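As you look at this complex, bear in mind that one protein chain is not there, while each of the others sits in place.
Labels A, B, C and D are assigned to the chains in the order they are written; within every chain, residues are numbered from 1.
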Amino acid sequence: MSLSQLLLTPFAGALLVLLVPGNYRVVHRFIALVTTAITALGAVSVFAAFQPGIAGMQFEEQAAWVPAAGFGFHLGVDGVNIGLVLMASLVAFAATCVSWDIEKQPKLFYILLLVMTGGALGAFLSLDLFFLYFFNELALVPTFIMMGVWGRGENRNYATFQITLYLTLGALIGLSGLALLYSQSGANTLDWVTLKAWLAEKPLSGHSQNLILPLLLVGFGTLVGLFPFHSWAAPGYAAAPSATAMMHAGVLKKVGLYVLLRVALPFCPAAMNHWATPLAVLAMGNVLYCGWVALRQRDLFLLLGNSSLAHMGFCFLGLAAANVIGVTGVVLIMVAHGLLAALSFGLAGHLTKVTGTSDIDKLGGLLKTLPFVGGALVMAFLAGCGVPGFANFPGELTVLFGAWKSFPIFVILAAWGGLLIGGVYMLRAIRDLLHGPLRDGSIQGGDAGPWRRVPFLVLLAALLYFGINPGSLSDRIAPSAERIALVKSISAPATVAATAHAAH
Amino acid sequence: MPELQDILFYAFAGLTLLCGFLCVANPLSRNPVTSAMFLVLTIISMAGLYVLLHAFFLAAVQVLVYAGAVMVLFLFVIMLLDLREEERRKLNGAAVGIGAIAVGTIAGILTRALWHAQPLAKVAAAEGATRSLGRILFTQYLLPFEVLSILLLVAMVGVILLSRKELK
Amino acid sequence: MNYSLLSLEILVTLLGVTVLLADLWIPASARKLLGYAAATGAGVLLTYAIGSGAPADGTAFGGMFVVDALSNYFKGFFLLAALVVLLLTVDLSDTIKGYAEYCALILFATVGMLFAASANDFVLMFVALELITVTFFVLVSYDRTRSGSLEAGVKYLIMGALASAFMVFGIALIFGSAGTTNFYEIAAHQAELGKSPVFLIGLALTLVGLGFKVAAVPFQMWAPDVYQGAPPLTTAFLATGSKAAGFALLMRVAFSAVPEITAHWSRLILVIGVLTLLYGSLCAIPQRSVKRLMGYSSIANAGYLLLGMAAVSLSGSTAVLTYLGGYIFTVLAGFAVIAVISSRAGSDDVSVFAGLGQRSPILATGLTVSVVSLAGIPPMAGFFGKFLLLKAVANHAGTERFFLVALLAACVGVVISLYYYFNVIRSMFWPKSVPDLTPIAVGGATRLALVLSIVGVFYIGILPNSLVTGARQAAAGLAPQSAVAGHAAAASAPAAAHH
Amino acid sequence: MIPGLHHYLIVSGLLFSLGLFGVLARRSLLVIYMSLELMLNAANLALVAFSRFNNNLNGQVMVFFIITVAAAEVAVGLALIVALYRKRQSAHVEDLTRLKY
Partner (left out) sequence: MDAHAAQHAVAASSAFSSRPEDLAWFILLLPLIAAAGIAFGVRRSPFLSSTLSISATVTAFILSVALFLAFGLGGYASSPSPFSWIHVGSLNVDLGLAVDRLSVLMLVIVTGVSALVQIYSTAYLHGDPGLSRYFGSISLFTFSMLGIVLADNLVMMFVFWELVGVSSYLLIGFWFEKPSAADAAKKAFLTNRLGDFGFLLGILVVWSATGSVSFTEIGNALGGNPTALGGLASIAGLLIFCGAMGKSAQFPLHVWLPDAMEGPTPVSALIHAATMVAAGVYMLCRSYVLFQAPGAWPAHLWFLGDITALDIIAIIGGFTALLAALIAFQQDDIKRILAYSTLSQLGYMVMAVGCGGPDAAMYHLTTHAGFKALLFLGAGAVIHACHHEQDIWKMGGLWHRLPVTFRTFAIGTAALAGVPILTSGFYSKDAILVAALDGGHPVLFGLGVLVAAFTPFYMLRLVIVAFFGKPRTDAARHAHEAPMAMTWPLIALAIPSIAVAWFGLGDFLSAHFNPHFHAHEGGGLFGPFNHAPLAAVFGTGSLIFGVTAAFGIYWGATTDPLPERLGLLSRAMRNRFYFDEVYEAIFVPMHDMVGRLAAAVDRWVVSGLGIRGAHGSVELAGRALRLLQTGNLQTYTFLFAAGVAVVVFVATK
C-alpha cells in the first residue's frame, strides 16, 4: 500500500458513508470498520516494509500542488513518523470498533471519525509542513462536532469550546512560527526535506531562531498540553465521546510534538539550546504539577486526562535534552502513549457506559463484575505508571537516559513524578475503582463481549509488542533521530568531573 | 486699492459661510425650512464665487439645478412630511461639544494644509466656457458620463420603487 | 478606441435593461423566468469572462478605463456573486415585491462593480462607486414593508453620503494638487506629491471613502445595522460584491497609483487592520442575529484583508486576492442558507437554525461549510486565504515588531471568531432546546446556488492553485510594486524572486 | 489682499467643516441630508477653484458629475426618507435605533 493510498483510504471511506442513505446504519458502521481495518493493515504493511537503519525518507511521493505559493504535496516516512503512522491507524481502528454502539446520527459520526482519522494520518505522513498543518486542522471540526453532539457530562459545551478555541490558538501561534520559518529561511518552501537541505547550507540566523522557536514551542506545545497551556485537555477528554477522546488524546495530541521534533530541533538548534532549560522546567510542570493534579481527581476521565498530560512532560524533557537518545525516547513515548491513551479512554468509556458514572467515589470492586474490562484497565493503569513490558517503559527510560547528562535534576524529578506520583494515582485508581468490595453503583450492562474486546486486545497487543521489543521501533527511529538531534550522541564515558559538577 | 472682484470675493465668501453656518446651526431656529432656505442662499452665493472663478456655466447649473430643482425637492418633502422643528428633545451639549471638537480638528488640519496650497499653473486662465466644457465632457469624460446615465436610471427606478404605494 | 474592452459592462447593462423592460410583458405568474433569465445571462457572461471571452489587457478612454489581470480577476467574482444572488432570488421571488426591478438593480450594481474593477481614474472610480452605492440604497431598503429594512436603508444612505462627501472632497484635493486624476499619471509623480500635504489629505480622505465601503474601523459602524436590516440577499451581495469592489479600488489606488505612499502608510493600515479585525471579532461574540453576526464577521474579515494590504508586497496582495476569492464563495453559501431560513421563519435569530442538521442536510452543510470556511479551517477556502495572509504578514514579522504583534493579534482574532462561528454550528447540531424538526424543502435554484458555492469553497480549499496563480498575476499586474520603497521592497524581493 | 487659490480653498474647507458639523449635530434626517449637500458643494467649490488656478477645465467637468450624482442621491434619499416617515411617522435619527448592538 503506498502512502497516498493509505492516506486516501479514510477519506474514501468517509465519502462512501456519505453516499449511503441515512437509514442503512449497519452499512455505515461496516464501511467505517472495514476502512479503518484496511488502513491499519496498510500501516502495518508499511511498517513492516520500512527498512530499519536508514536515516532518510522512504516511500516518498511528491506532487505539485500550489507552485504559485511554493507548496507541494509530499508524503514520506522516516523513523520519526513511521511508528506514529502505525499507531494512528491502530488507534483509529480501535476507535471505530469502540463506536459500535453509537445510536444518534451514526452516519454523521462515522464520517467525522473517518475525516479525523484521515487528518491524523495526513499530519504524520505529510512532509510539507503546510500540509501537516492542514491535516491537523482538518480534524478540528470533527472533534468539535463529535464532542458537542455525542459528548457527555454537564460541562460538555464549555469543554468543547475550550478545547476547540485553545487548540486553534495554539495551532495558529505555531502556524505563525511556520510562516516566519518560511519567510526567514528564504527557501520559499515549507517542504521539510528541501528546507532541511537548505538550512544545512544556510542556517537561520540567531535572531530568526529566537523569534521562531518561542512561537513553535508555545503554539505546538499547547497542542500537546505543555504546562501551563494544558487546561483544555482533561475536561475536554472528559466531555468527549470515547472514540474522539481516543483519537485526540492518542493521536492528534502527538502532532504538536511531532512538529516540534521535525522543525524546532533541526531548524532552530541555537535557540533550542537557549530554550532547553525553560522547556525542561515546563516539562516538570507537566510531570509533577499535572501528576499532583491527577492525584486529586475523583473523575476517571479527569484523572486519565491529567495523567496523559504528565506523560507528555517526559516528551518535553526528551525534547529539551535534544540528543539522539532523548529524541528516540520522545518518539517511543509518543507511539506508546498514543496506544495507551486510546486504550485507557476506550476502557473508561466502556466502564462509564456500563455503570453510568465516571465518578470514582461512586464505583468500586468492578474487577469482580467486569473481569475483562477491569483486567485490561489494570494493565492500562500499570502501563501508565511505567511498568516494564508495556511500550511506555522503554520510552520513558530512554528519555531519562537521554536527559540525564544535560538535566540531572530534572531527570530526578521526572523519575519521581513518573515512578512515584504516577504510581500513586494509578494504583489509587485501581484500588478505588476496581479493587475493594463492589459498590452500590448500578451496573446495567456487563463485561465486554468477545467482539467488543477486539479493539482493546489490538491496542494491548501493540503496547506489549513494543514494550517487549522496543528495538523494533528504536532501530527504525534512531537513525532518523540522529538527523534531527542537536547532540549527535553522547560520547561515553564523559568526564566524571563534568557529571559531578552537573549533579550539583 | 482692492479691485471690485476682490471685494466681491470677500462678500460672497462671507455670505456663503454665514448662510452655511445658519443652515446647519441656526441659533434662532431649528426648523428644517429655515435650514433649507439658508442652504439655498449658500448655494446662490456660491454661484457668485463660481462666477468670480470664471465658471459661468457651472454658476448657472448651480442655481438652476441646486437652488432650483434640488432645494425645491427638499422643501417639497419638508412640507409633505409636515416636519417642524426638532423641538422634542434638547440638544445634547456634550455630543455637540465633542462633535465640534472633531469638526474643529478636521477644519484645522484642512485650513493649515490648504493655506499653503499652490496653484500648478502660472496663470489662472481656465474659462468655463460651455463649448470647451462640452468638448471635454464628451471626449475625455464620456465614460463616466455614460455610467452616470445608468446611475440616473437606477435612481429613477429606485424612487419609483420606494414611493409607489402598492407594489405588485 | 477599443470598445471591446467594455464588452462585459455593456452586456451586463443591456441585460439589466432587458430584464427591466421584459417585466412589462411577462405575466406576474411567470416572474421566476426573469430571475432565471437574469441568472442565465450572468452565468453566460461569467463563463464568457473567465473563458476565452476575457478582454485582452488594454486601456481605453485615455487611460481612464483599464483592463488587466486584476480587473479580470475581480470581474469574474462580481459576475459570480451576481449569478449566485440571482439564482437565490428565484425561489424567493414571491416574497420580493418588484422582482424584476430587484434583479435589474442587482445587475446595475454589478455594472458599477465591473467599472470599479477597471477604474483607473478617480473620476471613474467615484462614479462607479456612486453607482454601486446608490443602487444599494435601494436594494437595502427594498423590503419597505419592514421598518428594519428602511432603517437600514436610511443608515446606509446617510453614512454612504457622508463617506462620498469625504471622498469627493479628497478627490478635489488630489485633482488640485496633482493636476490629474489618472492613476498612472499620479504614480509617475508620486515622489513630489508625497511631500504635498494637500495631496496627502486628499488621498487620505479618498481612502476614507473606500474604507467605508470595505467597513474598516473606524468607518465600520454602518455595517452591522445594514447587514441586519437589509433583505438577506442584498446583504449577501453587499458582503461580497460591494466589499470586493471596495478592495479592488483600494488595491488599485494603493498599489497602482501611490505605492510609495502606501508603503509609507503601511503601519497605519496595519493598525487599522488589527483594530478592524479585533472589533469585528469581539462585537460578534454576543450576537444572536445571524445576519448581524455576518456583519461583524464582515468587518473582521476586512481587517484580515487590510493586514495583507499592509504587507505591501506581492505575496500580500496575492493573499488578499486569494482570500477575497474564497471569501465570496464562502459568504454566498452562508447567505443562501440564511436567506432561505430567515424568509421562512421571519427571523434570523440563531435559534431558528436549531436542528438544521436534521431538517435539511444540504442547508446545514451549506451553513457549516460557510462558517467553517470563515473561521479558516481546512479544507475550506477560508483556510488557504488566511494562511497566505498570515504568511504575508509574517514576512515582515521578522524585522518589524508591529507586524509580529499584528500576526499574533490576527491569531487571537481568528480564535475569537471561531467562538462565534462555531456557536452557529453548535446551535445547528446541538441546540439548547429541542427544535422544530420539520423538514425544509429547498428549491432547485437555491440548491444549484448552494452547490455552486459549496463546491467553490471546497475547490479553492483543496486545489487552490488556479486561484492563486490568477491572484498572483493580478497582483503582479499592479505594476509599480517592484519600485516600492523602503522595507516593502526588501520584503517583496524574495517573493518576486520566487515568482 | 488679492484672493488667491488658498482663499477659495479655505472657504471651501470651512464650508466642508460646517457641513460636517451639521451632519454631526442635527437630528432631522432632512437637515442632515442638507448638510451633506453642503459638504458636496464645498468640494465643488474647491474643484472650481483648482480648475481656475491650475488652468485645467477637468475640475469643472467633475463638478458637473458631482452635481448629477448629488441630484440622483437626493432623489433616492428623499424617497427613502419619505418611505421611512410613512412607516415610522418620524424623520429623526433618535427614532432610528431599532437596529443596534
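In the analysis below, a residue touches a chain if its C-beta (ideal position, glycine included) is under 8 Å from a C-beta of that chain, and two chains touch if they have at least 3 such contacts.
Being a predicted model, the structure only gives us computed values, none of them experimental.
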Neighbouring displayed chains - absent chain, whole complex: A, B, C, D
Contact partner of the left-out chain, one of C:P218, C:G346 or C:G444: C:P218
Residue of C:A56, C:A191 or C:I285 touching the missing chain in the full complex: C:I285
Candidates A:F71, A:Y289 or A:F410 - the one touching the absent chain: A:Y289
Of C:L8, C:V208, C:L389 or C:A445, the one touching the omitted chain in the full complex: C:V208
Where the missing chain touches subunit A, by residue: 52-53, 162, 166, 228, 230-232, 235, 289, 292-297, 323-325, 328-329, 365, 367-368, 382, 386-389, 393-394, 397-398, 400-402, 404-405, 408, 411-412, 415-416, 419-421, 423-424, 427-428, 430-431, 434-438, 469-471, 474-475, 477-478, 481-482, 488-494, 496-497, 499-500, 503-504
Subunit B, residues in touch with the chain not shown (by the definition above): 95, 98-99, 102-103, 105-106, 109, 113
Residues in subunit D touching the chain absent from view: 20, 23-24, 27, 32, 93-94, 96-101
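Heads up, the rule we're going with is that only the chains that are shown with their structure count from here on.
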Which of B-D and B-C has more C-beta contact pairs: B-D
Interchain centroid distance [CA atoms averaged], subunit A/subunit D, Å: 64
Centroid distance [mean C-alpha coordinates] between subunit C and subunit B, Å: 32
Centroid distance [mean C-alpha coordinates] between subunit D and subunit B, Å: 6
Residue numbers of subunit C (touch at least two other chains): 123, 126-127, 130, 134, 137-138, 141, 144, 176, 179
Subunit A residues counted as touching two or more neighbouring chains: none
In the complex, subunit B residues that touch subunit D: 2-3, 6, 9-10, 13, 16-17, 20-21, 23-25, 30, 32, 35-36, 39, 42-43, 46, 49-50, 52-55, 57-58, 61-62, 65-66, 69-70, 73-74, 77-78, 80-81, 83, 86, 88-89, 91, 95-96, 99-100, 102-104, 106-107, 110-111, 114-121, 123-126, 128, 132-133, 136-137, 140-141, 144-145, 148, 151-152, 154-156, 158-159, 162-163
Interfacial residue positions of subunit C with respect to subunit D in the complex: 123, 126-127, 130, 134, 137-138, 141, 144, 147-148, 150-155, 157-158, 161-162, 164-166, 168-169, 171-173, 175-176, 179-181, 224-225, 228-229, 286, 292
Subunit D - residues contacting subunit C, complex: 5, 9, 12, 16, 19-20, 23, 29, 32-33, 36, 39-40, 42-44, 46-47, 49-50, 54, 56, 58-59, 61-62, 65-66, 69, 72-73, 76-77, 80-81, 83-84, 87-88, 96, 98-101
